[in-house]
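Excluded from the complex is one protein chain; the other protein chains are retained at their positions.
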Amino acid sequence: MITTLSSKPPIFTSTVIQSDRQSLITFYQQVRQISEQICKPLAIEDYGIQSTADVSPPKWHLAHTTWFFETFLLVAHLPGHQVFHPKFGYLFNSYYEAIGERHPRPQRGLLSRPTVEEVYRYRAYVDEAMRSLLTNLTPQLESLIELGLHHEQQHQELLLTDIKHIFAINPLRPVYQPSLPTQPSSPPQEQWLDYPSGLYAIGHDQPNFAFDNESPRHQVYLQDYWLASRLVTNGEYLEFVQSGGYSQPEHWLAEGWATIQAQQWQAPLYWEQIDGDWWMMTLGGMQQLDADEPVCHVSFYEADAFARWAGKRLPTEAEWEVATAQVPLQGNFLETGRLHPMPAIARTRPDQLFGDVWEWTQSAYLPYPRYQPAAGAVGEYNGKFMCGQMVLRGGSCVTSHSHVRSTYRNFFPPATRWQFSGIRLSA
Amino acid sequence: MITTLSSKPPIFTSTVIQSDRQSLITFYQQVRQISEQICKPLAIEDYGIQSTADVSPPKWHLAHTTWFFETFLLVAHLPGHQVFHPKFGYLFNSYYEAIGERHPRPQRGLLSRPTVEEVYRYRAYVDEAMRSLLTNLTPQLESLIELGLHHEQQHQELLLTDIKHIFAINPLRPVYQPSLPTQPSSPPQEQWLDYPSGLYAIGHDQPNFAFDNESPRHQVYLQDYWLASRLVTNGEYLEFVQSGGYSQPEHWLAEGWATIQAQQWQAPLYWEQIDGDWWMMTLGGMQQLDADEPVCHVSFYEADAFARWAGKRLPTEAEWEVATAQVPLQGNFLETGRLHPMPAIARTRPDQLFGDVWEWTQSAYLPYPRYQPAAGAVGEYNGKFMCGQMVLRGGSCVTSHSHVRSTYRNFFPPATRWQFSGIRLSA
Amino acid sequence: MITTLSSKPPIFTSTVIQSDRQSLITFYQQVRQISEQICKPLAIEDYGIQSTADVSPPKWHLAHTTWFFETFLLVAHLPGHQVFHPKFGYLFNSYYEAIGERHPRPQRGLLSRPTVEEVYRYRAYVDEAMRSLLTNLTPQLESLIELGLHHEQQHQELLLTDIKHIFAINPLRPVYQPSLPTQPSSPPQEQWLDYPSGLYAIGHDQPNFAFDNESPRHQVYLQDYWLASRLVTNGEYLEFVQSGGYSQPEHWLAEGWATIQAQQWQAPLYWEQIDGDWWMMTLGGMQQLDADEPVCHVSFYEADAFARWAGKRLPTEAEWEVATAQVPLQGNFLETGRLHPMPAIARTRPDQLFGDVWEWTQSAYLPYPRYQPAAGAVGEYNGKFMCGQMVLRGGSCVTSHSHVRSTYRNFFPPATRWQFSGIRLSA
Partner (left out) sequence: MITTLSSKPPIFTSTVIQSDRQSLITFYQQVRQISEQICKPLAIEDYGIQSTADVSPPKWHLAHTTWFFETFLLVAHLPGHQVFHPKFGYLFNSYYEAIGERHPRPQRGLLSRPTVEEVYRYRAYVDEAMRSLLTNLTPQLESLIELGLHHEQQHQELLLTDIKHIFAINPLRPVYQPSLPTQPSSPPQEQWLDYPSGLYAIGHDQPNFAFDNESPRHQVYLQDYWLASRLVTNGEYLEFVQSGGYSQPEHWLAEGWATIQAQQWQAPLYWEQIDGDWWMMTLGGMQQLDADEPVCHVSFYEADAFARWAGKRLPTEAEWEVATAQVPLQGNFLETGRLHPMPAIARTRPDQLFGDVWEWTQSAYLPYPRYQPAAGAVGEYNGKFMCGQMVLRGGSCVTSHSHVRSTYRNFFPPATRWQFSGIRLSA
């Protein structure tokens, strides 16, 4: 089947994937440190901005991930723990109804206090208390801590995603990281990989960490299908734009058409036409559109319309997972040891099935057969969002390496564009 | 498996299902006549109301279904046909982008003209022209006319659904049909029917009419599952309400919880508590809540929350279809020959799998593998709505008999309540 | 001063102004009858439309004015009166908080019931009961009945204003009255009438009827000022439009500029450019713009911007009243005996100071010194609206003749355009 994939060695040599050799303590320290490293290039002022309802201020991410450990680990399991501040539970609970009242999400950007410095002190205070807890762990706690760390890694991706948005809506177009690694190769020829029909199993059943929504592993019947060997590029998407794709209703779902009319979308988010040339905003600032990079920051509606315009379709999540189950992990992920998040779209190896950009599927985000969320507040982590969202697969250049696996299910509403989301075609 | 179902004969003896014996002309006349019969009890004033964005004025339904024949049959295929009015294309196109500009949907209730009398003249004019066309048909036209008639039958259901809403929001609570047939029997014991795991085929592949979204027939793998032998009753749902179900977030999807907070829902649509007693609005006017009838006018969010509260779940559409594929057609459908639409909820035979109320499934409305919409404007009929909606199965007391089949896929956004929608549990 | 005014005899020979010779009973019958005459050309369907939040369905006007008599006269003062329907108080109270709960104003168009026929029966029932009351009157009741009749006359103006809007938003552009009287003369030369500075008295203190907001009569000091001898014409306003007035912020109040941007106004309401020619919707249907008629259906913002563009200003209400105090009543008002409401803009005698169109002033609608609203619910008639509105003076072609007096204060929010409102310049 997928025999054409490159055999180059993975470009990341150190990872934060928890292994037998690596204690949970080290993992904890690494993850917590990376969140702060990501924020290093920020000015104090950048920490507080909520540039749109989807975005949370970087300060909020730093505090919320800390609140997760304080609430689910320290308060619940460390006798005598004093909470850092009595109001932080109210301020930094994201959506856990079982925990209690919360500060309204759209008002996260209105809070100058706590200051950035106080948030860092909060982090240090919780890390210090966690050190006690980490020395004497039950398996249940281990698993909760692991969840907390994977949770924080998801917020690391959100940090970079949100920072990009915060900078992009600023007329001064600030730069997050001036020199970004580039890979000047052009994309390989698109190939069509074919997969026979049959019964397949998808879903997680390994000992390593996975979120509850990846389980249970179960059988699905697939008809034979084709998958493109590489992602759709900016150049290919530009053709769609220039051929009038955004003004021809026949390519669009009804909701998608209504959305692009209401939002006056004419191109992917962050694309801008200046004096006839196309530019895009990246974490490295404004750059001219590179036709060879994978297209990014498109909504499901746009991915779906592009596919229909191209005479193809998006894959289902089962088709995607079956196709990638055997593919080695490689790609331009957010590195862990030495941090260098990629540009908006890093120039990338366009033949890989993982990384670079999240890939929209045509699957709605629904529970797997016999899915059971965990008991208690942690059960709200994934399950209650299983309505109105579409599944994305594969991971992006700002995804933590340890999150990239074939069973991982990312999900967003179909109009979402601020994520690093792109397109792989199917047929 | 489903061995417990009653063997009583179907209660409808004449149907409008097109058969070999029945010419398309007769079918055409019957369907067109029923739409007008449904409107008989209306005052002129009732024809023009759009009580909420989902509802269309009865006058609009009568004209739109006529426009469908004029546009897709007469204009396209009857040489020399003069359109009845040059502006009616603009006024009565529902959502066909390929046909051209349309009057905005939320403003359908603002049009006093054309008058009801003019709309009836429009119907007569088109029926007259269709008579010519019907005498000399190609197979392609036959199929288009059949689509137009099934389309009109869908609008017959909408007519009754919308009339109920138009009357329910009126403080005078008018009555559509004073004496409604009742069936005073109490519901049978709930049983749990079990189905083994395995590969099943679902979807339409018979010669009779079906919508494009029911095809292609394809294989699915199902794990073994249980299905309740009857629908959830008002009495059972009232327990959920009275136990505080609407104020306990743990039963609800996040979107569902947000919706009931924002809309201040405390019970199904049309339920009203007056001096401590529960009443419900029906097409027969206000009636005391009957604990034995199937619960109706619940959203997907409420169906899903009820199921979780009850320790069960909703079935998938594949589970539902497999279970019902062999069940004979019977139920309280909208009858055709002599019309007597049922009350809001007709007292019903609660052991049947078809009819009475639409049954929410946990399946998102998505294309079947290799689904292809028809070419041209008619291709917009179903396909472009395959996002953001949930599937309902089975038909209701206001559904045309000829629409009730195991493969039929009804679909609505998850917050929809004005449809005759209820709950069957699964496990 | 105003010596140039025409000496032609008034064109209305019979009026409904209550005089000594005319009993209140006759006045009552005339007024009640005119409301129904106005609705004669309507189809049943036209009675129920609320084409925008400002508009009320004609049916509602007919019922509300009747409710006014039933509530303030019959229920309060006719022993043993049975209300026609227990819910009509809820449905047809406009804004009297002291009377109790009301049906929400924006939902007036959602009510198919009561039917038009029931509303006419309601009118007949109340008229019958009023006959008893009218035979034996105290002065206090006389004054309340007079208020009720002037109130109904205000609604007669609203009926015509609203009917015009209901027809104008309908793509079929129905015609209310096909042949409308025209007066083909062209406007006289504009003259500037000057008034010396000094102390003047304004406000009502005569025995005849006036609303409470016209009192008390009081002194004001005016600087000397000029008033244009005639209204601004369509032709003059068109110059403003064509010179780019709607895209030049310098002419506009900040709120006005924000409004025309948000609403995308480019010309007065009901003006439409078709193939390069300007048309306007009238009660007689679509007509080509007549450059010589007074401009109509402009908001205060537009009136104010036009005046600034013209190097002039709008008069204050005191300036207007002082100037017109001595002018005989004449103009194209809504006639009473034989009804012929004027077209959108009747061709008119453009030298007159009363009638044709309401004239925006630069005065905010505020209480006169020592103004006291009446006690009880009737006190809500005028006083509670004295904020956020601008005063208009003079009356229009759809105003009842008996309402046209120099002290009358009409008032609307500054963005209002569906009224018959125009412009007289001042300096």
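Before moving on, here are some points about what is shown:
In order of appearance the chains are A, B and C, and numbering begins at 1 in each one.
Rule of thumb we're sticking to: a contact is a pair of C-beta atoms (placed from the backbone, for glycine too) under 8 Å apart; a residue touches a chain by one contact, two chains touch by 3 or more.
From a predicted model like this one, the values you see are computed outputs, not experimental measurements.
Note that the absent chain touches A, C when the full complex is taken as a whole.
When the omitted chain is restored, the residue from A:112, A:140, A:179 or A:264 that touches it is A:112.
Considering the whole complex, the residue from C:206, C:219 or C:266 that touches the absent chain is C:219.
Residues touching the missing chain, restricted to chain C, are 95, 97-98, 199, 218-221, 223, 249-250, 252-257, 300-301, 304, 362-364, 366-367, 369-370, 380, 384-388, 390, 414 (touch as defined at the top). On the side of chain A, touch with the chain left out of the figure occurs at residues 43-51, 87, 90-91, 103, 107, 109-116, 166, 169-172, 174.
In this section, only the chains that are shown with their structure count from here on.
Once chain B is taken out of the picture, touching joins the leftover chains into the groups A | C. When every chain is represented by the mean of its C-alpha atoms, the one lying closest to the mean of all protein C-alpha atoms is B.
Chain centres here are Cα averages; for chain A and chain B they lie 39 Å apart. Chain C has its Cα centroid 47 Å from the Cα centroid of chain B.
Centroids built from CA atoms put chain C at 60 Å from chain A.
Residues of chain C in contact with two or more other chains: none.
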